[in-house]
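Note that this complex is displayed minus one protein chain, with the remaining chains in position.
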Amino acid sequence: MLSARGLTKKFGGVVVAQDLDLDLELGRVVALIGPNGAGKTTLFNMLTGFVRPDGGTISFDGRRIENMPAHQRARVGIARTWQRPRLFESLTLLDNVMVSERDYLGESIGNLIFRHGEVERAEDDARDRALGFLDRVGLAARADSLSTRLSYGQQKLVGLARALMNDGRCILLDEPMAGVEGRTIETMKAVVRAEAEAGKAICIVEHNIGFIRDICDSAVFMFNGRIVASGSIDDLLADKRLGALYFGSHA
Amino acid sequence: MTEFFLTMAILAGLNVLLASGFNMILGYGGLVSVAQPVFYAIGAYTSALLSMKLGVPLPLAMLAGAALAAIASFGVSLPSLRVSGDYLVIASMGFQLGIVHVINNIELTGAASGLSGILSAVEGPGRSWIYAAIVWTICAVVILGIRWLVTGPYGRAITAMRNDEEAFASLGRDAMRIKVTLFAVGSGIAGLAGALYGHYFLFLTPDQFGIFSSATLLTMVVVGGAATVRGPVLGAILLTVLPEAIRFLQLPVSIMAPLQGVLFSALVILFIFLKPEGLFGGTAVGGLEAWQGRGTARSKAGGRV
Partner (left out) sequence: MDLSFELIAQLAWTGLASSSSYCLFAMAFALVLKVNRVWNFGQAGLMVVSYFGMYTAFRLLDLPPLAGAVFGAAITIAVAVALERWGFGTLRRRNSSVLTFFIFTIALAHGLVYTAELFFGTDPKTLFPSIISPVRLVGPIVVSDWDLTALATAAAMTTALWLFMRKTGEGKAMIAVSDDPDLAEMYGIDKNRAYAVAMMLSAVLLSAGMYLIGTKAAMFPATPMNQFLIFAVIATIMGGIGNVFAAGVAGVVLALMQSFSVLVIASTWQILLLYILIFVVIVIFPQGVVFKFRRGPSRQAGTLAPAVEETGEKQA
């Protein structure tokens, strides 16, 4: 489905990605783990077009996409969330989710004028679907409030709802559990698990080991911009060397 | 006296068009260009020349002026995709001054002495009444059009884009297309205003379209409150009418003209320091500081994560 080969990136001489390979397949959930600053977010940014790699190739569905602008990658089917929620703070939750539709007819003035009826119908349909996703993350009742009124964890759930509305076959989640507390933990878990079961190709950056064990099929371990190990979750978690890398750099 | 009030009404209407169009770019698009007067000029000269030299019927010539202004806006909107902040301000200023400089130096546009003999759109005794009605009808249509645009699905997308352009792109939205479109719409409106100006006042000079007129228009937008529909409308009316009040003092022209300039500048500066949030926009949406801290806000909050 999504496969990257040899991705490399330097920021001002510092190597943050060195020859990275990654393969995501439909119906499988891959965990991307590693200590802070390992380059996990940078890898996501390269896959989604927000950081231009110095070298390497990315293909999606058999199509080379490394030169595609970010918004087009989303349109071919790569959805993502951000480490911070990054909601649109002047919009209501409902609008946040509605604007995330993959084919958003209202984006073109031409459509608004010449395909007015179609846009209206699409809006109605999008409203229903958006409310559905807000319901799934347990926030349908707050559809009309501004995102700034929510807790951090709730904001991340809206971020997830946006990505789901975007309806990519491939979903990249950047630390979905970080900052999520209380009841929202279970909601987050349930939604991600449901998406995995629905057969999407998913990659999750996460520090929460319980969550990874629970949901992911395999894992890739990054350290200092390199992939140092990959395989089953249990093997990676059992590896003392990786534990030392992980916790060593935390201390 | 009535004639004077009608002329004021026409000028105010044209400024409402200009400021509302500028607001599409500055307020809704979040692009800090200063070049709006040049699109006004392009519309004015194009329509005047097409009708004078080629005999194009006036309504068609005016639309052509608006269309050419919209097309010319790519000259600033495409660069705005690469540079922002100070550099966009200076680049747009270079664009504006460059084109005004050309107008100032070629025969076709009458060079520095100005273009006269422009065809009048309406003749007869009720000329000003009719023209004021036309201008304000167009204003009403444009304002309603803008309101329609910024409240529906398009408005949702514009707001999202201004809030977080990257998150916006990550959801498949094309920020570039929206910016270029907003620029073209705002500039097209300016072009139309220019065409309307020419066929009423019948005379154009290049120095109407300089940097001071940029500052004036910017003030109209921000005084009222950027990124609101009514802000630029009220700002434009206010700043057109207030400086004219001293006309009633019946001073000689040699004193009146500079005094008006002084008063206007003072008014602008007063607004900047006393009412930076705009008269009608809340601090959250509009006003002079709508663009403040762009760029740093996000890097402080944690960059591209």
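Every chain is named by a letter (A and B) in the order it is written, and numbering of its residues begins at 1.
Heads up, the rule we're going with is that a residue touches a chain if its C-beta (ideal position, glycine included) is under 8 Å from a C-beta of that chain, and two chains touch if they have at least 3 such contacts.
Since we're looking at a predicted model, the values are computed, not measured.
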| item | value |
| --- | --- |
| Residue of B:G85, B:G126 or B:G145 in touch with the missing chain, whole complex considered | B:G85 |
| Sites on subunit B contacted by the missing partner chain, in the whole complex | 26, 32, 34, 79, 82-91, 94-95, 97-98, 101-102, 104-105, 210-212, 214-215, 218-219, 222, 254-255, 257-262, 264-266, 268-269, 272-273, 276, 288-296, 298-299, 301-305 |
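The rule we apply is simple: only the chains that are shown with their structure count from here on.
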| item | value |
| --- | --- |
| Subunit A and subunit B, separation of their C-alpha mean positions in angstrom | 41 |
| Touching residues on subunit A, where the partner in the complex is subunit B | 41, 45, 48-51, 69-72, 74-75, 79-80, 82-84, 86-91, 95-96, 98-100, 102-109, 112, 119, 123, 162-163, 166, 174 |
| Subunit B residues within the subunit A interface of the complex | 149, 152-154, 156-157, 159-160, 162-164, 166-178, 181, 185, 284-285, 301-302, 304-305 |
